[in-house]
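Chains shown are a subset, placed as in the full complex.
Labels run A and B following the written order; every chain starts at residue 1.
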Amino acid sequence: MHSFLNDYSEGAHPKVLQALTESNLRQTCGYGLDPDCQKAADLIRKLCNAPDAAVHFLVGGTQTNLVAIDALLKPYEAVIAASTGHVSRHETGAIEASGHKVCTVSAPDGKLTPELVESVLNDHDGTEHMVSPRFVYISNTTETGTVYNLKELQALRACCDTHGLLLYLDGARLGSAIAAGGPSLPELAALTDAFYIGGTKNGALFGEALVLARPQADFRWYIKRRGAMLAKGRLLGIQFQALLEDGLYFDIARHANELALRLREGVRTLGYPLMVESPSNQQFFILPKTVFSKLTAQGCEFEVEWEKADQVCIRLVTSWATPPAAIDEFLQALAAV
Amino acid sequence: MHSFLNDYSEGAHPKVLQALTESNLRQTCGYGLDPDCQKAADLIRKLCNAPDAAVHFLVGGTQTNLVAIDALLKPYEAVIAASTGHVSRHETGAIEASGHKVCTVSAPDGKLTPELVESVLNDHDGTEHMVSPRFVYISNTTETGTVYNLKELQALRACCDTHGLLLYLDGARLGSAIAAGGPSLPELAALTDAFYIGGTKNGALFGEALVLARPQADFRWYIKRRGAMLAKGRLLGIQFQALLEDGLYFDIARHANELALRLREGVRTLGYPLMVESPSNQQFFILPKTVFSKLTAQGCEFEVEWEKADQVCIRLVTSWATPPAAIDEFLQALAAV
């Protein structure tokens, strides 16, 4: 049976792999200073309508978050994040390992609002006895599959401007967010101080493209100092070109979302509640334990989000690689138990 | 008018200063390896009924907390603290600066309970994708003046044993806590993995005595590496001897508490509400803004804990140096406005 464990269960989209294969024996210099990274960066600047932005390619999401925070903040400046945020919960203290506090606030649907950001600010007195919250971390889609829309992002931008904060968007699943109606690349480039276009979970073997609204001359020092500079950096440039040069990135995100919504509607029709109304490629369903056990006994694979006495909340993730038949297969299995 | 801003507004108790003066020209070796530190450590082991404990003297509270956490935890292990905890709020990210995450939980009266500790544990899945919460940080008295009693401390110890956690008690205001009926030195030594006896806020010029239930052979490396090893370490040993050899430490804490309770009862009699029922040397009163303004206009000094539209919560702190007359003076001023 198809596994819905993750959107990184397979390798790369065939077109990406083909690009890697075709370029394989070409010689270039290393560390991301090669023509392929240049072209990919130019393409991203064009798609973002941000000719002055800087683009850096990194290998993974946690790495990108920690390098960006390290480079953009002073040591005593802190991150504001939802308590469900990836930097808060799922990075083994990588941000703290670089010396920065992450100030968390509970956000029921995983989304920060100006009010939540200000509640963190109000808890700090501006003196040298406390950290200075400076960096608003959001992700689109969020860790629970919800999606910030343009208006919400604009409101956060305004809040950041009012309080002198940086706005950063973790785009590990940015394709899915955009395909679900979230802010576009030019909107993201205009409204954030930095964001990244996630490749790992949307068609690449690996790779994240970090876009900085304002280039920082020494940014590459921060990359290298964290062991985050890929020797064959061109692998990142080649993949992002393949994903972005003719819209593949968005096509496959749309595919993943469509299957996710079919899954959602199918489960809803069968009468099981959703944990959250997600328009994106992560879906969370609440099942009775007996149903859950029968499904897993049949070999259905997904993650468990939480478990209570009688209920289990499961997460199913779709991707570019999910075959439509897998949706039917899962829904039939669920209907049968 | 007397200032109630803090319990570190003056120098040292005269007896402490006298001990420093008398020993001033005696030569000793440096860095806390001198006979005075040895004697003070022996005395503390005796008072704690803990002959095997290690005692290290440090200069300040934040320094003591950061060195202890640095030395007792592995890099990926995290601290559990109330969101009001000093390590969470008032140390400018000093703990994160040493690479450790502080996992906070809201505790209405500033006190952790086994349930609160377990709520943090339950939020972590035990995998390498999350930090490992390992170190329970509490303070006695707490940051809001409340006091853990023996039973509460025993319950936390049992919780820590169940889950393999370390229990640490920040004793910046330990004198006041013990004088208010909190666990005694032998009980603290028996129930915690480490705690410190605060000198700065109870009669010393400066200094905290950290007691480790189990000596750690390389602990002094952690002290020095953080710039926390005092050259003339004996100053710490001399002060703690003066404070502890005949009970001065507890006498002056009792004095501070008694004046604080007179203050509390006086304010209550005048009809103003307390923020919290504090039995210790920090008292928090909620005043109408008009009253607050008149008081400050008269030169009354205290800290503002929070401020709302119509009300201000003020903090008054008493100490070994507070003259009884200052209580009357303040209550008269308050009665008059």
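Just so we're on the same page, contacts are C-beta pairs under 8 Å (C-beta built on N, C-alpha and C of every residue); 3 or more make two chains touch, one makes a residue touch a chain.
What you see is a predicted model; the values in this text were computed from it and never measured.
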2 chains shown - copies of the sequence in the complete complex: 4
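Just so we're on the same page, only the chains that are shown with their structure count from here on.
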Between chain B and chain A, distance of the C-alpha-averaged centres to the nearest whole Å: 42
Touching residues on chain B, where the partner in the complex is chain A: 75-76, 78, 89-93, 96-97, 99-102, 104, 123, 128-131
